[in-house]
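Structure first, then comments.
The complex is shown incomplete by one protein chain, all other protein chains being positioned as in the whole.
Our next item is chain A:
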Amino acid sequence: MTERINISNLSKRYGATVALSGVDMGIWPGEVHAVLGENGAGKSTLVKILSGVVSSNAGSISLDEEIIRPSSIIEARRWGIATAFQELSLIPNMTVAENLLLPRASSGRFWPESKASIFERANEVLIEWEIDDISSQSIVADLTLAQRQRIELVRALSHAHCLLILDEPTAALPDTSWLFRQIRHVTSQGVSVLYISHRLNEVREICQRATILRNGATMGTVDLEGVDDEDIFSMMVGHESSHKNKASQENATNKEVLLETDQLASKMLKGINLKLHAGEILGVAGLEGQGQQELFRIFGGLHKPKSGEIKVGNKVTSLNSPRQALRVNPGIAFVPEERKTEGIFPSLSAAANISIPNFATTGWAKIVNGRLERHLAAEAASQVGLSTRYLDFEVGNLSGGNQQKVLLARALMTGAKILVLFDPTRGVDVGTKQSIYAMMRHFVDQGGAIIFYSSELSELVQLSSRCLVVYDGLITDDVAANEISEERLLASAHGPVNARKESIQEAV
């Protein structure tokens, strides 16, 4: 058997700096092959070269022993290479159908194809890939992130005849079983899959082999059966990673309550009662779209509740804008999940991005004091483990992990005592995750409080000093630190514990 795809000594420079410096790997037909590495190891560049977004400077790619050099996404697709990008590439104002059929949304030659026929063709695609909860006529912008991700995946799946490239396909998926079923389906037909994910247990579940990249070069290809996590980590980072143990287990629930809600209701929420204490990292678990997003956006001042009360520092408050949320006492700083669209100011420097909350100004004219700005920004940056040499860089040029650090540093700069973090480690590498964890722990040790949602259960288990589970707009479980386990959270996330117990009892 010959390799489906063979990559040899692939290199890519951007200007004077090297993104890839000699990547070698091969994928068998029907294999699911993982590419592992920290952010910036070169995974995205590799994906971009294979899918035709950028071209390489040196080295070769051969597909079924024929050298190829895709120079555009459409050309790559002609060879049967299709990619589901991490930063989803759907067009928000178009329907699901039009997006799915791009770039050939209309099959008519002289006359535009009728809407009905487009929807019909799209429906066939949706049915083929087992999507029954999304209408082909809905506008992409109206879908949840998880739904959009599935559409992005379906588009790649339906175009991949030789090689399917999945870049962080589960970043927004609450559940991998659908995706893995589809992957097994395509591989059974001989399609090879290049799978990129930060989640090692997923990789172990679906992939056979893994190639590890570090600093743009291949560190080696391993059979996943034969290595343990520690070996993979050490290949990725060049030394053994140290996973810190759980946050201090001391009980914070008898400390001062900083944030409290009473029967908070909105479109998705049906009466949330919660208390956030000083010194506490309150985790929130839940499947996608159970109302957690609304809850967090209410705290951030971006969404107005329909009814119910919010008490901040024991005073009933209405949070009408993020500005107001930051100004209440103690302040609330919200860090949204979409750092590109709602977080960063791409063409401002990292220092300016961090110091936005107070601008480091002096004097009555509020002139920005460059040295003070740098000093303050450097202080905040050191707390999140952001190297100070990035402070003068435009944030748009930094990697996702460093952008996230900038946003967290900004949240610290606000002086808020309550941090509201929605999926703070989404799509960031292991190293950045550890920095973020360290910062969160430090923050609550200083008397602050954090409420955070994560799509990764292991993270909730590792960090939370208490964990709430939301299901269908209600808090269905409140798990104390010593009882938190992935199994418990997962079980509660699929419905209220009591209700299920009752139904089981009834059945008995």
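Note that a contact is a pair of C-beta atoms (placed from the backbone, for glycine too) under 8 Å apart; a residue touches a chain by one contact, two chains touch by 3 or more; residues count from 1.
As a convention for this text, contacts and distances are computed from a predicted model.
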item: Protein name, per the UniProt record, of whichever chain is missing from view ("Autoinducer 2 import system permease protein LsrD", "Sulfite reductase (NADPH) hemoprotein beta-component", "2-oxoisovalerate dehydrogenase subunit alpha" or "Deoxyribose-phosphate aldolase"); value: "Autoinducer 2 import system permease protein LsrD"
item: Option from A:Gly300, A:Gly427, A:Gly448 or A:Gly473 whose C-beta touches the chain left out; value: A:Gly300
item: Residue of A:Glu394, A:Glu456, A:Asp472 or A:Glu486 touching the missing chain in the full complex; value: A:Glu394
item: Chain not shown: contacting residue from A:Ile74, A:Val316, A:Ile367 or A:Ala480; value: A:Ile367
item: Residue ranges of chain A at the interface with the undisplayed chain; value: 14-19, 38-41, 214-215, 237-239, 241-242, 300, 302, 321-323, 325-327, 334, 336, 341-349, 352, 356-357, 359, 361, 365-368, 385, 387, 389-390, 392-394, 397-399, 401-402, 410, 414, 429-432, 434-435, 438
